[in-house]
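Encoded as structure tokens, here's the structure I'll be asking about.
Omission of a single protein chain aside, the complex is shown with its protein chains in their original locations.
We call the chains A and B, going by the order they appear; numbering starts again at 1 in every chain.
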Amino acid sequence: MHRSNNVKVALKLLAFATGMLGFALFIMPPLYDAFCDITGLNGKTGERYQAVPAAVDTERLITVQFLASNNGNMPWQFKPSVMSLKVHPGEAKDMVFLAHNPTKQTMTAQAIPSMVPFKVTSYFHKTECFCFNQQTLAAGESAELGLRFIVDPDLPAGVNTITLSYTIFDVTKRFANNQKNTGQQKEG
Amino acid sequence: MAHGPQPGLTRWLYTTNHKDIGSMYLWFSFAMFLLGGCMALIIRAELFQPGLQIVQPEFFNQMTTLHGLIMVFGAVMPAFVGLANWMIPLMVGAPDMALPRMNNWSFWILPFAFSMLLSTLFMSGGAPNFGWTFYAPLSTEYAPPSVTFFIFSIHIMGASSIMGAINIIATILNMRAPGMTLMKMPLFVWTWLITAYLLIAVMPVLAGVVTMMLMDIHFGTSFFSAAGGGDPVLFQHVFWFFGHPEVYIMILPAFGIVSMIIPTFARKPLFGYSSMVYATASIAFLSFIVWAHHMFTVGMPVAGELFFMYATMLIAVPTGVKVFNWVTTMFRGSMTFETPMLFSIAFVILFTIGGFSGLMLAIAPADFQYHDTYFVVAHFHYVLVPGAIFSITAAVYYWLPKWCGNMYNEAMGKLHFWLAFIGLNLTFFPMHFVGLAGMPRRIPDYALQFADFNQIASIGAFLFGAAQLVFLFNVIRTVRGGKKATDKVWESAHGLEWSIASPAPYHTFSIPPKVS
Partner (left out) sequence: MLMGLKRLFAPLVFPVLAPLAQAQEAERWGVNMPQGVTEVSHAIYDLHMLIFWICVVIGIAVFGVMFYSMWAHRKSRGHKAVQFHESTLVELAWTIVPILILFGMAIPATKTLYDMYDTGEADLDIMITGYQWKWKYDHLGTDVSYFSNLATPLTQINNALPKTANYLLEVDEPLVVPTNKKIRFLITANDVIHAWWVPALAVKKDAIPGFINESWTRIDEPGIYRGQCAELCGKDHGFMPIVVKAVPEPEYDAWLSERAIVAAKAAELTGKTFSFDELVEEGGEVYNRTCAACHQANGEGVPGTFPSIAGSKVATGPLEKHMDIVINGSTTNPAMQAFGPQLSEVQLAAVITYQRNAFGNNMGDTVQPIDILNFKNK
């Protein structure tokens, strides 16, 4: 009399376990990303921002600090053209990062932005950024990588300095692989 | 229908008998316990003095990694599953586990998983060396090639645990004797029921996290690599979403065991049975919302830190209830101190000390000083060694006479206890001091001011190791012969398992008993 019951319970539990596997694989990573977007956790800054005309708050002056670093053995020279800029909230500002590929081969890089304090990430908007795309430089080539941003006028009071850091990663091999498997979606 | 065990090796290969499978789980876990213990002794031997003497840092890291993995997945978890196999059918009055063939399967894949894990020691680049928590990217982009075998062995261990848990839940839900209502079940059964649900909920998450690693390493995804838009911190969130319930998986059945043993030797029913059940359930629930307290220094918004700090502090409440209940059970009892009781009392004292350091670790600002130091090592060894290991030991002494029909040697049991108790405290208590004084964990060599306490800890570790040989000897001797045990074994024992003969016949409760 227990047998069919046992199998039923086992199947239900197995389904639950499978569901948890699916949860870990397919729900948790996007959930985490969404969570990061909302809270600014890990300082990832948002995607391209559609510029909305906003009043410039000339009362406040915010210091935006720029940092650049190379991951692993990335041999490029990579640095901001200026260490920091002072901007009014609401005003669109341009700046460039300088990159140079000193090697003898063409290389592709991906810049990853990160920002502190975490709570300001949702108030920092980029309308143009070299980090939206991979950047390819031929051997010995130099480039000015552009960035255009707006600090939101709703930036919480008390925040006077924003630090924006870019880390460049060598994705030459990864990029080549992606080209090979066309149609395969980039994860994350 | 067969009436007795088959002769020869095939008995063990093909068995679907819960007692045979329980015994195999227990022996397997004891072998893994000794192996993981030897690795711990290599670690302690290297740390006996400052400087590198015995092993090189890369091998040291392999030892810390394998010690953790083997103790968690090879020693503690299979031991609890073994006890569940032996005791749950006897306690609820069932003839066997609900799914006997799956039971056989879930045991026999374990030796394969661990052979695969151990074979990595002989591979080029060595065994996994990134700690049992295997944080990315150290375990992905920077891992030795053997990481793929590590991932597969984790998959198999996970499958084994999930099958074991399904079996236990089905047995408890469907196979109880008439009259055995849920709130009449022995606490060991209750805690295992809750543990099994935890296992089914989180082992797939572990499988998920290693699968993501596998895809990052071999299939060009970037879940955990910033270069492709992923985040290494995601790894830690997913891992600890598994990891925190996992530590309760290793302690809840221990709560059950101690809740059975203390009343027997206090000659008094357990105080607050229903609050014990509710406390266990609330601990299990809370375990899902506290994971990020393992990551206070990772850089979280202050609101996140506060949430995880408060939630973690709350765990102290149901855990406290349990400790108070055990103490009150002893209060005004009529106590004797046989070996199982000694281990259970040591469990209550030392687990409480581990709970205190846990409470300290929960305080986020203070955790910035404690995190990843030997204070943490001391904390989790205080909850796991006296928690899981002592309770398993107590359970073996408590039920061994029922399993093999012979009484163990009490003097030797007491010797084992005192050696283990002294060794454990010598090993792990000084770790609180060096941790607070600033010694990080997982280092093969250390600054001179940590030397003296480390020396004491190493001596204690070898003493603790030696104590386990006394245990092994005592168990083998008891299995082979000795004074015959009565059916009830202990003067004040209660429960269905004591109503059958000692040793327990190969088939029990073919006709369900009546529970009043």
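In the analysis below, contacts are C-beta pairs under 8 Å (C-beta built on N, C-alpha and C of every residue); 3 or more make two chains touch, one makes a residue touch a chain.
Quantities reported herein were computed from a predicted structural model and do not represent experimental measurements.
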Review point. Which of B:Ile349, B:Ala411 or B:Ala466 sits in contact with the chain that's absent?
Key: B:Ile349
**Study point:** Touching residue (missing chain; options B:Met360, B:Leu463, B:Ile500 or B:Val515)
**Key:** B:Met360
Study note, to complete from the structure: Given B:Ala266, B:Cys404, B:Leu424 or B:Ala493, the residue that touches the chain left out of view is B:Ala266
Check your understanding: Any idea which of B:Ala165, B:Ile257, B:Val321 or B:Ala493 touches the chain not displayed?
Key -> B:Val321
Revision key, fill the gap. Residue list for chain A contacting the dropped chain reads 42-44, 65, 67, 69-75, 83, 102-104, 112, 114-117, 158-161, 163, 165, 167, 169
Review point. Which chain B residues would touch the chain omitted from the figure, given the whole complex?
Key: 50-53, 56-58, 61, 124-126, 129-131, 135, 137-138, 141-142, 144, 226-227, 231-233, 266-275, 297-299, 302, 305-306, 309-310, 313-314, 316-317, 320-321, 323-324, 327-328, 330-337, 345, 348-349, 352-353, 356, 359-360, 363-366, 368-369, 371-373, 430, 432-434, 436-438, 440-449, 451-453, 455-456, 459
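Convention: only the chains that are shown with their structure count from here on.
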**Study point:** In the complex, chain A residues that touch chain B
**Key:** 2, 5-7, 9-10, 13-14, 16-21, 23-25, 28-29, 32, 36, 39-44, 71, 110, 112, 118-119, 167, 169-171, 174, 177-178, 181, 184, 186-188
Check your understanding: Tell me, which parts of chain B touch chain A in their complex?
Key -> 98-99, 102, 162, 165-167, 169-170, 173-175, 200-205, 207-209, 211-212, 215, 220-223, 226-231, 233-234, 237-238, 241-242, 299-301, 303-304
